[in-house]
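All protein chains but one are shown in place.
Labels run A and B following the written order; every chain starts at residue 1.
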Amino acid sequence: MIWEQQEFRLSARSRGYHLVTREVREQLTGIEQIEKGLVHLFIKHTSASLTLNENADPSVRRDFETHFKRMVPEDTSLYEHTQEGPNDMTSHIKSSLLGSSITIPVTNGALNLGTWQGIYLCEHRNQRKTRTLVATLFGTNES
Amino acid sequence: MIWEQQEFRLSARSRGYHLVTREVREQLTGIEQIEKGLVHLFIKHTSASLTLNENADPSVRRDFETHFKRMVPEDTSLYEHTQEGPNDMTSHIKSSLLGSSITIPVTNGALNLGTWQGIYLCEHRNQRKTRTLVATLFGTNES
Partner (left out) sequence: MIWEQQEFRLSARSRGYHLVTREVREQLTGIEQIEKGLVHLFIKHTSASLTLNENADPSVRRDFETHFKRMVPEDTSLYEHTQEGPNDMTSHIKSSLLGSSITIPVTNGALNLGTWQGIYLCEHRNQRKTRTLVATLFGTNES
């Protein structure tokens, strides 16, 4: 049984949806030893999310921003919690709609993603922020 | 410690929300040996999801379709990514709203679901597609 746990930071990104598969993958020390297992990725924030989605066409990430801005409108008259502006409460709502963690199978030492799946960092705040993640890798080295 | 990992296909289903608890359960070889553990179910696609919901009344699944069609409208003027039609980008959005994986406790060799919980395959595309899942079972055989 193999256990690896790393806390690390993703570089600050502008508001929107960003493909970070490669940047995350570089942090997964020890994944090569795992024949069958899982990786759990967790973001330690309440105004950013992790999700899996299409890894090829940048227009998908732009359409995510367009859609979620419409679905969770930045209208301060709708919310009490607006100390940090119209982007404050909406970021918290998007954080829970998209979620704080993802879990991905590990098979034969690699992430077992579908052909079109990539890891998105969803930055809901207008300000660029460095975000802290915890990666927990676990599994067996027996096939 | 027990580890089992299977990749398998669900039969193609029409657009909508489908109860697949039995079909998934048949793939969980080795679950009987696990006294305390978890099963992680993962769908390797960006236009279909897995979720847990009501397992009895088919009208719940129909209302899911009605609701999500209204909440994520198929209006190509709203999106850039529409090469595959009005159902293209909306499927990606629903994929992330409902999620690519579920994790269920295993207790005394069985899925420890609530009385009314069942596993839904959410098929967001108009075309029927065979969908690939990865089931990862892990736990202990000690009580």
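A few remarks follow.
Note that contacts are C-beta pairs under 8 Å (C-beta built on N, C-alpha and C of every residue); 3 or more make two chains touch, one makes a residue touch a chain.
If you're wondering where the values come from, they're calculated on a predicted model, not measured in any experiment.
Note that of B:L97, B:L121 or B:A135, the residue touching the chain absent from this view is B:L97. Touch with the chain omitted from the figure is made, among B:T29, B:S59 or B:Q127, by B:S59.
Only one residue in the set A:V20, A:M89, A:V106 or A:C122 touches the chain that does not appear here, and it is A:M89. As for the chain not pictured, it touches subunit B at residues 1, 36-38, 51-54, 57, 59-60, 62-64, 66-67, 70-71, 97-99, 102-105, 107, 112-117, 120, 139-140, 142. Counting over the whole complex, subunit A has residues 1, 3-5, 7, 40, 42-46, 71-72, 78-81, 89, 92-93, 95-97, 99-101, 103, 132, 134, 136, 138 touching the chain that is not drawn.
Heads up, the rule we're going with is that only the chains that are shown with their structure count from here on.
Taking each chain's centre as the mean of its C-alpha atoms, subunit A lies 20 Å from subunit B.
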